[in-house]
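Note that this complex is displayed minus one protein chain, with the remaining chains in position.
So that you can tell them apart, the chains are marked A and B in the order they are listed, and the count of residues begins at 1 in each.
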Amino acid sequence: MIEIKNVRKSYGELEVIKGINLTIKKGEVLCLIGGSGSGKSTLLQCINGLEPIQSGEIIVDNTKVHDPKTDLNQLRQKLGIVFQQYNAFPHMTALENVALAPRLVKKIPKREALELARQHLDYVGLGNRADMRPASLSGGQQQRLAIARALAMQPSYMLFDEVTSALDPELVGEVLDTIRKLKKTGMTLVMVTHDISFARESADRVAFFDNGLICELGDARQVVNNPKEERTKQFLQRVLN
Amino acid sequence: MFGYTFYWSIVWEKVPELLQGAKATLELTVISMIIGTLIALLLSLLRRQSSGIGMRFAASWIELARNTPALFQIYMIYFGLGALGLHLSSYVAMLIALSFNNAGFLAEIFRGGLQTIPKQQYIAARSLGIGSFKAYTHVVFPQLFRVVYFPYINQLNWALLNSSLGMIIGLRELTGATQAAQSESFRTFEFFIIAAVIYYAMSKIIQAGARFSFWRLVRE
Partner (left out) sequence: MQIQLPYSGLQWSDIPFLLTGIYHTLLLTVITVVLGTLLGIFIGWARESSKYPRIMFGPLIDVVRSIPLIIQFILVNSFFAMAGFPASPLVIGGVVLSIYMGVLTSELVRAGLRSVRPELKKASRSLGLTYWQELFHVSGPLAFRAVFPGWVGTVIGVTKDTALVSVVGYVELLRASQILINRSNEALLVLAGTGLFYFIICYPISRYSRSLEKVLKHD
């Protein structure tokens, strides 16, 4: 379970998260939607400690993320994250990309790590491209590579930060299919996305972020089809047109 | 540790001589850069040919200037030409050598710049109906200028510092003048610190002036 309690965060003078409370349950699929600058991507990077917070707490499986005594490298093995772009290490093959962290962090011997990597590449449909470099892969394939790489660490939670926003439209589908596959395994997914229809169809809950706060939070179908808040309605109208 | 007393008053007396040297340094730097630039423009155009005598001449000049020490080039002009009967003053030899050196490095800078201006820019301008000459002057050259500006200023700074090699062939530019000035009192350290400060000041003024002019020119 991920608990976000009264979190506030600023970049210098600018406050981007103004007091967020959110509990993410194990096994659920939660989509975060909202305009640019509303704080959703920032929150994601706070969850795994990439970004510091100014007040409040984030607790992942009973561990406080921003406690100085917490071993972040240990904690991060539970939280897989995939970014919008530049995910794949360009100087390694797909196989080496996926095998790197298991080798270095989990100290798995090289041969086993490569085998593990191959399995995960198969899982996302890149088995036949294991020896190719990211530069030879399409955007969609690179994103699937990033997903495989994160999954190879066997995380309990997967965080997706607008992973389809930078892709050409025809490549979006293959990435979403992979995410749907993940959902079926019961993994907890937290996704920042602009893809409202995906949120409506695949998420359990949707949170609408506005200006550093959660404006509306509820069942996915309800929030998208029948938003309660005025600002949510305005946002959805703008986006869905 | 320092059984040495600093003796600044002697140095102050000689400062006018140093400043004379600085004047020679600046002259040498500026003139050799002007000559070098003109030659470099020609060299970079010649270099872009795919073959021919012009291309090979330019390539040889550029590679020779860049792959041998500047001091070697100075020796070649001063001693080498001297052996052939052409005895040049150290000032003229320095000027020729620095121009030769500058031309080589600047030609590479210009060549790099010309490579980054995509042909597409030229074609796009022509497709809009802009004539060939105007396409170059209004579209290609302004972009070339921006790309080339700071490397050019770097080379100018480099030429300033390289002029100090004149001391080795007896020229009284700033370093040579400093060497001469300290030879009576042997206050090497004090004299050369002053020279260092003067070089630093000249270098900074050039860089600041460059940044300021760029800002002014690019604003248009």
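Rule of thumb we're sticking to: a residue touches a chain if its C-beta (ideal position, glycine included) is under 8 Å from a C-beta of that chain, and two chains touch if they have at least 3 such contacts.
All of these numbers come straight from a predicted model, not from anything done at the bench.
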Neighbouring shown chains of the undisplayed chain, as defined at the top: A, B
Hidden-chain contact residue, picked from the options A:A94, A:M153 or A:V175: A:M153
Chain not shown: contacting residue from B:K23, B:R56, B:K134 or B:K204: B:K204
For chain A, the residues touching the chain missing from this view: 45, 48, 50, 73-74, 76-77, 79-81, 83-87, 89-91, 100-101, 104-105, 133, 135, 146, 149-150, 153
Interface residues of chain B (partner: the chain not displayed): 1-4, 63-64, 66-72, 75-76, 79-80, 82-84, 157, 161-165, 167-168, 175, 178, 188-189, 192-193, 195-196, 199-200, 203-204
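Keep in mind that, in the parts below, only the chains that are shown with their structure count from here on.
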Whole-Å gap separating chain A and chain B, where each centre is the average of the chain's CA atoms: 54
